[in-house]
Each structure stands twice: as structure tokens, then as C-alpha cells.
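A single protein chain has been removed from this complex, and every other one stays in its place.
This part shows subunit A:
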Amino acid sequence: MSPLFNLLKTSEKSLRLGRLTLIKNQEQKVLDTPNLLAYTSRGCVPHLTPDNLSSIPLIGAINVTLEHFIDVQPPPSTQFPYGIHKFLNFEEYLVFIDVRDPGNLNLMSNNTDKHVSVYTAHGVRQVTSDSYIKYMNIYKPDIFVSLVDNITDEAPSLKRIKRSVDRTLRWLDDAIYHVKEGAQVFGVLTGHKNQEERIRSAQETAKRNVAGFVLNGKCLGSTSRECVDILKPSINHLPPNKPRLVYGLGTPEDILLGVSEGIDLFDTSYVLKMTNAGNAFVFSLDIKNDLDSFNRQQQIISLWDINYQNDARPLLAGCQCYSCKNHTRAYVHHLLNTHEMLATVLLMSHNLFHYTKFFKDIRESINQDMFSLKVEQFFRVYSDGEKEQKNLSSIILN
């Protein structure tokens, strides 16, 4: 059964509103896009026990990283007979597996025709295409990403770039050929910064029976804008009817930029970084009145700030998350200050809730043809520095 990706709406140049539908064992899982795949560490959404995770109702998909599991091969969890959803208690969610950690793509080369190198808790390990597909056929995720030969050189030779594209395509063919029914394969687009190779990678991948595409701009370009510009030749040669996932775009501006370039799916490693740093999201795409838009506002607040020590307000007024309905900034500040683990539980609950809400607002704004307007307001209210603001907003709106 093939996943169904319906484009519900395309408008304003590259904007896309989509719906990914997966039917498995008579159960239907739906993910409206643009959307996020919740980042996991060793198969759990960091800091959140399952009851706390389920208090964030808009999460529909989980991104599981294989390299967290494979310091020993085969991973012990492949002995579990009921698949990865049940093992990780993600039966309600669409489970998506990739070999590398989108939040920690350590530079690592040493790939050969036979294997890719990955970075586990106990050091570097190799994964072959055969073993990877074998694990996937045991785990039975909804979607997995085929192996990719990432280039880590700053300035690789054309020969190296071509080899990367060829290897990645070969591994994709392996995956599509050997995958058992039940899982869908996403192909990865490579080509480094070479336009022709990026186009070739996109066109060749698109010819194959993939369910979607992964673009990894994390190692390319120093700014998000540069990253997206490098990925653009790939994006331009993709068929419209399949979802596109980008790693490494995390800030609200990044997400808006990615959405405006036709990206459907994003990872949430940024949310974890902000949470671990003691920050709470307070940005919003839904800017209520003009007064708001003339006062430049904070996107995040740091709960380490001593000014919050007696602040009896919730992290964000009006927020419906567990943390905001039950706790104060003063308490979260105290928990950080005393190094108590509940600090990151409450911050993660809020930040992930808020991030899913942000995506929902994005989808609604596209649906109502308000995206450009909302983005313009967003940049006016939140962006640092006039130059950056002008730069980013003009690019999004041009």
C-alpha cells in the first residue's frame, strides 16, 4: 500500500499544503503538511514520558535515529518481535527512521561502496546497505530513509560528488528492491554544491519508486538562506506530488523560509537545543494587532534570567500546554536554578506544544492565503537587525 500524498493546495509560488496518509493494518494515519517530525534520542522524545508526550495532541510523526541504537549489531531491539512502533510505544504515530541524527550530523566520511559510517554512543560504527534494510524489515517503520553517502569535504572534487550521487542512488535501489511490504522509502538528494549533480540526483531519485525526498542542507552553506539556495536546484527538479523533508532548518525564520520554498517536513532538533538551554518559545505567527507589530518582540525567553524568579505568570500567557496551565515562570526558573530535571520536562512540553501550534498556524495561513502577510508581520515583529529582516522577508515574499 503506497502512502498517499495529496497536495491540497498550492499557491503563492512554491507554497504547498499537503496531506500524507498512510494505511497500515486497516489503520489510517494522517499528517497534514507543512509539519514536523518529532526528534528523538535513543528512541524517546527527550525529557517526555509517554503521558507527557500525549499531552501534545498535534504531534503526528516521530523521527527515530538508527545510529543511537547500533553500537551493537544487530541491535538487540531487532529481537523484539512486534516492530519498532510497539517497542518504542509509538503505535499512535507515524514512525520515520533515518540512519543519521538530524540534530548531530557530525562530520564523518569514510564511507565505502559497502557501508556508511555512523556515530554511536560508543564510537564510530559501519552500517552496510544489506544490514540496514534487514533492520528496517524487522522494525517495520512507516517510512525509512535510504542510506546516503554524505560528503564532508569543504571543496570536494567533481569525481567525489559524482560518486556520492551514484552510491546514494545504488543504495536507494537496494532499499526499494529489498524492502518488504509495509514500509515506504524516502530517497536522499545529494550533489553537494554542484548544480548539475544536484539536478541529476533529484531527477534520478524522482524516477524511482520513492515515497518522498530528504534534503540535507545542514553541512552546506553557512546561513539558512545559503543552505536553501544550494538545495534549490534539487527542489526545482522534484515532482510536486511527493513530500520533501529538510534537516537543519529549525528557527521560526528557517521554517518560514523552508515553507516558502516548498518544503513539507522539518525536524525538531532545534526545539531540544532551546529546551536544554533553558529557553521557552514565545513567538507567534498569529500577530493580533498593529500595536504588536510595531514593538519588536522576543521569540524566546531564557528562564535562567533572574528577573523571572518571582514571575507568577505562565511561560506564555494563554498557552494551552500542560506547563502553562499548571506552572509559573518563577517555578521553572527555580527548577533550572536547582538543576532539577522537571525544568526540561516542563520546557520541552511547552516548546514542542508551541512548535506544533506554529506549524498549524502556518498551514492555516496558507489555506487562507494569508501566509505572505503573516510572514511579513512576523519579520517586522521579531527579526533582529533591519538588514537581516529586509533580506529574509524580501526573499520570502519576492
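One rule holds for everything that comes next: a contact is a pair of C-beta atoms (placed from the backbone, for glycine too) under 8 Å apart; a residue touches a chain by one contact, two chains touch by 3 or more; residues count from 1.
Quick note on the criterion: contacts and distances are computed from a predicted model.
Candidate names were "AP-3 complex subunit delta", "Anaphase-promoting complex subunit 11", "WD repeat protein" or "Queuine tRNA-ribosyltransferase catalytic subunit 1", and the UniProt protein name of the unshown chain is "Queuine tRNA-ribosyltransferase catalytic subunit 1".
Contact with the undisplayed chain is limited, among A:10, A:73 or A:89, to A:89. Looking at A:80, A:119 or A:304, the residue that reaches the missing chain in the full complex is A:80. For the options A:129, A:224 or A:344, the residue in contact with the chain missing from this view is A:344. Interface note for the absent chain: among A:119, A:304 or A:322, the touching residue is A:322. Residues 41-52, 69, 72, 76-77, 79-81, 87-89, 121, 309-310, 312, 322, 326-328, 330-331, 334-335, 337-338, 340-342, 344-346 are the ones on subunit A that touch the missing chain.
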